[in-house]
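Working notes for the structure below.
Omission of a single protein chain aside, the complex is shown with its protein chains in their original locations.
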Amino acid sequence: MPQIITEANLRSLIDSLVKESKLVVGPKEAGSMVLYQPLSNGADLKLGALPRRSSKELFFPICEDILTFGKEDGVTKVKDVDRASFPDAVLIGALPCDAGSPSILDAVFSWDYNDDFYLERRKKSTIVGIACTSCDDACFCTAVGYAPDSPAGSDLFLTPLKDGSYACNAVTEKGEKLVSAHGSLFKEGAAADAAPLAAPDTAKLDLAKIKEWLNTHFEDPLWQSIADVCLGCGACAFICPACHCFDINDEGTPDHGTRRKHWDACGFGKFTNHASGHNPRDIQNKRYRNRIMHKFKYYDDKFGKTLCTGCGRCIRACPVGIDIGDILNKINVQAG
Amino acid sequence: MHAEQVKHDFEPKVVAFVCTWCTYAGADLAGTSRMQYPPNVRVLKFPCTGRIDPVFILRAFQKGADGVLVSGCHPGDCHYMAGNFHARRRFAAFRALLDFVGVDLNRLQFSWVSAAEGGKWVEVVTELTERVRGMGPMKEFKELELEEQWSASLSTPELKAAYDSIT
Partner (left out) sequence: MNAKAQKAKGCGIEPAYYDAVTQAIRSEAVKVLKEGAVSAVIGYLPGRRKSAAVPAVVTTEEEAGRLIFSPACVNNLSLYLTKAKKGILPGGKIGIVAKGCDLRALAGLMGESQIKRDDLFIIGINCAGVQGAVAAGNGQLTEASIAKKCRECTAHTPEGVDFVAGTLPHLDGLTPLEAEELARIEAMPQAERWAYWKEQFSRCIRCMACRQVCPFCYCEQCLCDKNRPQAVESSPRPAGNTAWHIVRAMHLAGRCAGCAECERSCPMDIPLNLLNRRMAQELKELYDYEASMAPQEKGPLNQYKEDDDQSFIK
């Protein structure tokens, strides 16, 4: 029989996790938008809206320190940031298109090099996903293999029920632990009917076919036609749950400073600029092509996954209305 | 005879961006004439006030200045004819901007000091230093330096060290 948690108890769960001095992160109202942010109590949790940025920043902060350096008695001393100090965290209320992203990104952060900034945070966090009940015309999770009720990536998955409570499905051991540690908040029982799920209005894409087309169409008039108007900003990449490029920057003075790792985007003109001044992606449509290629071909070639969960954020954010769902459809059609 | 140095609890850091032709020479004159002025001021020499980018002022505040002085030739005396006229407009606009984002303009002083005005240099520097001393340290930008996005605000000891280094 499934475990059930009432909404009040879900909020109490947050309260007790905060008391256990866990970093609890979830959707929270922030001015004109909802963002994934640390929750200081259960009342902070704001369900039912897609946060403006994805939850990737819990594992992959916008900007984080890697080390600091300073001169002491003429000698430069370097001090690493202590990864062991990263807190235990619970991400709560992540929608399937966000909860799914770390399981895509694990591969790239632990491939030829173990990025322990990411991995340590990842290891120390538990993801409580929640089925999605509302969507708009930018959503296309169902087109890329996710779904409003997909538990992929969640440790514990909540399904909203008609009576306002949630059916809990422990997907992993971490999820089970979370439930057993707070057993009194959950009860076993017959679930009421599930609340109606979101139903994105998109046709399923044939990702294998799209990839095949990409394999042979590095040069194609399509790129120019869709991406000449691209501005080269990073809005799409920064709010995307799957984009993971970063830059490393030393800030401060030669005598004292900090090495920082922060988000970067392949759409930026400087992204591939060489020290010589040569830029292999010299115009914007080549940069945009890389966005599509990386998501639907390169990452698949290397790690067997697609770098997109269909959250539609980039579609909503693009200042010039570039619509990745539309582009994928076009490719799908061209691919026959 | 040197005047008695008074001990203060707070010694403000004042950065002075000056042009080489007038104010720098004026400050030099104050020195060679053995006039006394607060040692709190750090002078940075530029060819012209027209070369003093507003970003320098911003950077000075960010890196720990409690007060900033920008000084050059009187109107009509610019070595490059019109550098200070252009600077005047630019700084008028920049002041409005800083004020709008909430920076206290009492920490920012502009002046015309000619090569012959050693006395005026002393007066301007002393007045700014004492005014800023009365206001206390410029905390706003220093506090900003310490702030992080929530997702990164976990490595506080290092940040603290970085913060302490902005003296």
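Some notes on this structure:
Letters A and B mark the chains in the order given here, with residues in each chain numbered from 1 onward.
The rule is simple: a residue touches a chain if its C-beta (ideal position, glycine included) is under 8 Å from a C-beta of that chain, and two chains touch if they have at least 3 such contacts.
These numbers were taken from a predicted model, which means no experiment stands behind them.
In the entire assembly, the chain absent from the figure touches the shown chains A, B.
Across the entire complex, the residue among A:Ala8, A:Met33 or A:Ala181 in touch with the chain not shown is A:Met33.
Screening A:Lys22, A:Arg52 or A:Lys124 for touch with the missing chain picks out A:Arg52. Summary of contacts with the chain left out: across A:Leu161, A:Leu214, A:Met293 or A:Ala317, the touching residue is A:Ala317. Residue-wise, the contact with the chain that is not shown comes from A:Asp137, picked out of A:Asp137, A:Asp163 or A:Asp255. Think of the hidden chain as still there; on chain A it touches residues 30-33, 52-53, 62-63, 136-138, 228-229, 231-235, 237-239, 247, 249-251, 260, 262-263, 265, 268, 270, 283-284, 315-317, 319-323, 325-326. The chain not displayed touches chain B at residues 53-55, 58-59, 62, 75-76, 82, 85-86, 88-104, 109-112, 124, 140-141, 144-145, 147-149, 152.
Just so we're on the same page, only the chains that are shown with their structure count from here on.
Taking each chain's centre as the mean of its C-alpha atoms, chain A lies 44 Å from chain B.
Interface residues of chain B facing chain A in the complex, by the touch rule stated above, are 148-152, 154-155, 157-159, 161-162, 165. Across the complex, chain A meets chain B through its residues 37-38, 57-58, 61-65, 67-68, 70, 79, 81-82, 85-87, 252, 256-258.
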